[in-house]
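Rest of the complex left out; these chains stay put.
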């Protein structure tokens, strides 16, 4: 069992939350923590750090992580977007709220269902069933009465399946750590130098992972009101613009 | 004749290690299903008499004999078999998701619960309540509930699970939740 990359082992130490990653979205879904307070970039860095330390990848645990972090990112980024951007109409905060409400309601449904299952189990517990081997006279007859019911090729083909090596899954080589803070600093410097820049032109030569974290940094600057961007078509060029004149909090 | 059939059915249910359907009882007793149904009703009412130690249960798609609840304490003392430990919160939530959405993969369970469900899935498997049921398109193992689950939870079939929509909060609660979240979002966007 490769548990080196297990989510339960990813310990987080954030400003608003300390504990296993495992718990984080649960706490958000249970409304015990405001998602807007959570620094998601730090979680990604911590996970990537863990992954490269352990050197092992448990595919299922990694899928779980990606699913969980992706839904956190989506929810948070939608919550953070100002209402005013007309070109980003598709991402109204109302929609973010709808998404989060839907997630919370879905979780609640199964939480309630689990309580009813526990009650069913409790109600059925006093009924005990017999568990005893069949009397020998009934067991012996079985062999004589048995007729062919299965095709032996079933076994040969199962062995064939077992002899088939699992598909090689290309795992990206992840640099030891990509610091979100570092990317925020790089992005700030680039904006203050040029005020407006093209994402591909400035960061296109970096690795995909660094580009991804730079996008996270952009989200963070956007949340602070320090930068905005346009992308006129899906997968088209991204233009980043600094907005030094409107810091959040009116300072 | 009818009483002989009821006796045969009691004997078959006593011997059978798992619940037996009316169709299988009919075939084994060389009787029609309506006669079996009638004999089952007769057996049930006889078992319902005061002072009886056994009851008839309809579980997991068939009929089974079980001990009456009043004898549980004595039975557990004799067999030195304590009640199985209650489900933890994580196990109960995971089991509910598997029961309603089966077949379902672990990443999907994690998505709904917002938490990795590796150990809950493993312990439910160990308790025999869920079992593997093939793989998803992406190669993740899929899980479903077992026959033992239906037996231990007293369900005749999965149809017997309570309607999940009965667990949804009333519209007032839902609206309050939505408004609260929206106001948080607006504060944050801070104009």
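Chains: A and B, in written order; residue numbering restarts at 1 for each.
One rule holds for everything that comes next: contacts are C-beta pairs under 8 Å (C-beta built on N, C-alpha and C of every residue); 3 or more make two chains touch, one makes a residue touch a chain.
Remember, it's a predicted structure, so these values are computed and weren't measured experimentally.
The stoichiometry of the whole complex, written in the labels shown, is A x1, B x2.
Heads up, the rule we're going with is that only the chains that are shown with their structure count from here on.
Centre-to-centre separation of chain A and chain B, using mean CA positions: 31 Å.
Interface residues of chain A, counted against chain B in their complex, comprise 6-8, 22-26, 28-29, 31, 34, 36, 59-61, 63-64, 67-68, 71, 79-84, 93-94, 96-98, 100-101, 103-118, 120-132, 134-135, 138, 248-249. Residue ranges of chain B in contact with chain A, taken from their complex: 14-15, 17, 55, 57, 64-69, 71-72, 75, 83-84, 86-87, 89, 92-93, 95-97, 99-100, 106-107, 110-116, 118-119, 138-141, 151-155, 161-162, 164, 167-169, 174, 177-178, 181-182, 184-186, 188-191.
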